[in-house]
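Missing here: one protein chain of the complex. Every other protein chain is in place.
Moving on, here comes subunit A:
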Amino acid sequence: MAVTVSIPTILRTHTGGEKSVEASGTTLAELIDDLESRHSGLKDRLVKNGNLHRFVNVYVNDEDVRFAGGLTAPVNDGDNVTILPAVAGGMR
C-alpha cells in the first residue's frame, strides 16, 4: 500500500496529466522527495526555502498539514494527500 496524492490541474504538467499519483514516505517531506524522484520539478513548486510554498495547501485526509507539523507531518499508508492552490473560499 502507498499514499494517494491528488495533483491540481496547474501541476499536472509534472505528472504527465495524471490527476492522482502514488508515493511513499513517513513524513510529508519524505513523500515530496519520493514524488520528485518520479515527477521531476514538483518539489520546486511545492517547497520554498525549506517550507511549504505560501500559496499551496496540502491536506492529509482533509486536514491541513500546516497545523500538524508542516513538512514534518506524519503520513501513513492508505492516507489521501490532497495538494491545492490557495483560494478565496467561503461565504462572502
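FYI, contacts are C-beta pairs under 8 Å (C-beta built on N, C-alpha and C of every residue); 3 or more make two chains touch, one makes a residue touch a chain; residues count from 1.
Keep in mind that, in the parts below, contacts and distances are computed from a predicted model.
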Check your understanding: So which of "Urea transport system permease protein", "Aspartyl/glutamyl-tRNA(Asn/Gln) amidotransferase subunit C", "ABC transporter substrate-binding protein" or "O-phosphoserine sulfhydrylase" is the UniProt name of the chain that got left out?
Key -> "O-phosphoserine sulfhydrylase"
Practice item. State which residues belonging to subunit A touch the missing partner chain. Key: 8-11, 45, 53-57, 59, 62-64, 66-67, 82, 84-92
